[in-house]
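Here's a structure for you.
Note that one protein chain is taken out, while the other chains of the complex remain in position.
Moving on to chain A:
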Amino acid sequence: MSTISTALRNFKEPTKEQLTQNFFSLSGAVFSDASAEKSQEIEKMDINAVLSLGVEGVEDSYAGKLYLMPPCLTFTSLDRKSVRFTLPLCTVRRVERLNARAGIYALSLSSWHGMKIIVQLTSLRPTADLFCSLLRDALKVELQRGRMKAVKGFVKTCYSEVLVSSPAPENEREDGSLMTTEEKDAATANESAYHGGLGLRFKFPGDAKKLREASKIKLWTTYLKAHGRNLTLLRYPQCTRLVQVGLPNRLRGEMWEVLSGSIYLRFASPGYYEQLLVENKGRSSTSTEDIEKDLHRSLPEYAGYQSDEGISALRRVLQAYSFKNPELGYCQAMNILAAAILIYMSEEQTFWLLEVLCDRLLPGYYAPSMHGTLLDQRVFESLVQRCLPIIHDHFQTVDVQLSVASLPWFLSLFINSMPMIFAFRIVDCFFCMGPKVLFQVGSVSILKINGEKLLQIQDDGGFLNHMREYFASLGESAHPNSTDPRARAITNFQELLLVSFREFSVITDEMIQGERKRFRSEIIHSIESFSKRSSIRNLRTLERFTKDQAGLIYDALYKAMCIVPPPPVVLPPPSLLNTNDGTEEKPETRIGLRTFQYFLSEVATWARDEKIVMNGFQQRIDREVAEHEFIDRLFFFWDVSCRGALSFQDLVSGLDGVMFNDLMENIEWFFNLHDKNKDGFLTKDEVLTLSESFLFIFRYEIGDAYLGAVSRFMTNAFEYGDALLPREEGSNDSEPLPSPTIASNLPYLNLATFRMVVLADEILESFFETDLSASFRLEPLPEMELPVSSSGILGDLWSTIATDSNKRMFNMFTDEIGKAVGKHQVVHRPSIGRYTKLEEPKARESLLTPAMRRSMSQGNLSGKAKEDEIKAAASSSSLTVDAVMQPSKDAISAPPSSTIYSPIPKPLIQASTLAFMERTPFAIDDAKDEDDESEDEVDGEDNDDQVLDEVDAFLEAHDSGLTDADKELAKDLRTAEPVK
């Protein structure tokens, strides 16, 4: 038993707007919350701008783009990496128009933390005016929502406030954990105020001295003072560089929250986490069971997880997430992530970070099909092929799969592959710079650094062993034999980061996005074919079908499920669970009646209305799903466990019951189908229903033969039935009762009589002998279109409908012409089609006569109405779809290899391959010391320098995108007065 999911077919490529939101670390939820309260959509806008900090000499000015995306205001520099911020509007305290030179339009914004930033709107005046008025409106909305007031309480939960306001609290150890929990008169106040993780009590991993915690904290304190913090943090190049040398333990949780954007979710939904736990208290599910199994198996060596406190926190967070997102539930590896995060973050913070991870940063990684994981493994392989072709070729030759090693890297963000302190530094970069870090670091750089040795390996095992050894040596010197002491001091890990960010910065988010698009359908296809095979393998019985035939049944089912999705998979209530074999019931996909109708229309000729349309240009077959009581009857007949829904097994067994029958078996089957109470008798009503079923099945047969057969059947059935009724006492044979009286709902006709009546008619006999079984046809379906990477807003299924409706448009058009020239003809295709030539040569005309139409069953007429409805819907949707299709087609036609996918210039590839043999020396020594540390701490000085050295090692040229004149102007604005 298994579940069948069509979820992957509903995938939608992110829209441009979503990509922008993602770039600014904003999740969709932030917006939906805001717009839900305000009835109409708040307008969004972006505008070119130059950003300067209101303090002289702290930072350069940067040209970029300012986005108004209520409830946030965001900015990014032109290169999209140097500078950016995401400012919730409610943290903006004051906006002033600056009184500057003519033609200059500048605003000064004061943030909650007292920071002043100046944005010079460089677009045309009317655009700038519009932007300002929208900004004003958006600010008003925020004020009305009361968000401004919420800021004050919220920032108290952030450690950075403590850090900036006072010297480090006295009860902290050097690594930032609290001294003791006993003497916490003063400490409790602090503790309850800001959110922190288990590390506060159980210590943070790593040696604080070696990690140079004190220096890092000092640098951060300076940075946060000048550039804002938590909700109002501005990310200048220095910020990224400080992250790259590793976040200090005390600040790590908060910075993860800010960099990943989960802080905006926590801010937007105060109390949500607690409420979720209360609402779902005591609830259990497959996920909670799985979570329970893994609680003691998540970073078990960390002291916090040897205590009840840590375990309960982990349980609550994982359960809460599984309640929030039941479709995803819980996936192993999430326990490791959550456990790691909880060291630095409170439960609530962890919860929201998990949300961001599963939803935005690692999409589809932990989904039941794990499609995101599989997809990114494929993307990774393709990047390796492109950046490190020699290694890739070698792995191909010795048949080693990269993912045997790399899969856990991606799934658990290196946390259980590397020593934790190093893994956390990668996680720092990951939150700061996005998912591309996993590819840069994890993938390509690790492989490149180990290139020489990897070319020696012969099998998967050797590969894994080598990687294990390498990870264990990350703390060791990368150049132990170098004469230069500074070179000797560089660890393998530092080298790894340097290679990643220096040489593989060519791997961008856009590139990964593009690669994902490229491989998505391949991955979905392989997942689907895998689950098809498992479903067939897991059938209790194939009955008399071959595996291939079962595959065809599956295909029909799958197609039907795509068109009419079944309700979500749920476990049946335990009261219904009286299976005899006592095996545990697993969740299983079951389809409802609507889906069944589609399914049946694929396999049974009479369950669809097929019209052959000829219009002089083309001949085509239009197919619609038929609706009739007979089909409903079949649905409930096959629902042997009375669930009101059918499983794959039910369908296989059901079809088996009719497709392999001989004459007698078919008659019995048909009889049983109509014998509702299974007492071996049909009532008069049931005989009538049965006749209607006949009429339904024969509705498109050509000529009157079948009509005649059915009417003869009815006559005979009632004649025989009456004749066989028990006579009243005393009545004698010569005197038949004129009208035998029996209620229409009492037993009337038994199987033997029914058989006799059927066999009396040649047509019915042949129907039951061969035609009925043959009307079920398992034919290969045309391959359904897989989600196409192009379809923008509407996703994959739409794209199939879109092409369908395009076709329909064309068909309608040709039909019209056909009608105009008098060549339009519509013929219903018969379900059985035995008598095509025998009787009615002019069948078409007779089919189209109104009399014939009237004789059609009620169900069929309603089917007609439905059909028209669908048509109408299709034609109306086709217009919009068409509009969407246009640009996406253009996207396809662009040659992918040359325009989108080649940001790595060829020389670079050559360079990278050359560099296997010869590691480039590091410029770490040449890096200039930045001596702006004025504090005169004796032993601190040296440490700070070291940290700064490392910081400088990541220094890249930052192009502010401004000319000197522009810079001068931006400088002037700092002193400009507000307009009165």
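Throughout what follows, a residue touches a chain if its C-beta (ideal position, glycine included) is under 8 Å from a C-beta of that chain, and two chains touch if they have at least 3 such contacts; residues count from 1.
Throughout what follows, contacts and distances are computed from a predicted model.
Per its UniProt entry, the chain excluded from the display bears the name "Ras-domain-containing protein", taken from "Peroxin-7", "NEDD8-activating enzyme E1 regulatory subunit", "Ras-domain-containing protein" or "Small ribosomal subunit protein uS8m". One of A:R101, A:K156 or A:K293 touches the chain omitted from the figure, and that residue is A:K293. Shown as candidates are A:S369, A:T508 or A:T770; the residue that touches the absent chain is A:S369. The hidden chain makes contact, of the residues A:D46, A:D137, A:D460 or A:D509, with A:D460.
Note that of A:T222, A:S307, A:Q401 or A:N672, the residue touching the chain absent from this view is A:Q401.
In the full complex, chain A makes contact with the omitted chain through residues 289-290, 292-294, 296-300, 331-333, 335-336, 366-370, 374, 377-378, 381, 396-399, 401, 403-404, 407-408, 411-412, 416, 458-462, 464-465, 526-527, 529-531, 533-534, 537-538, 582-584.
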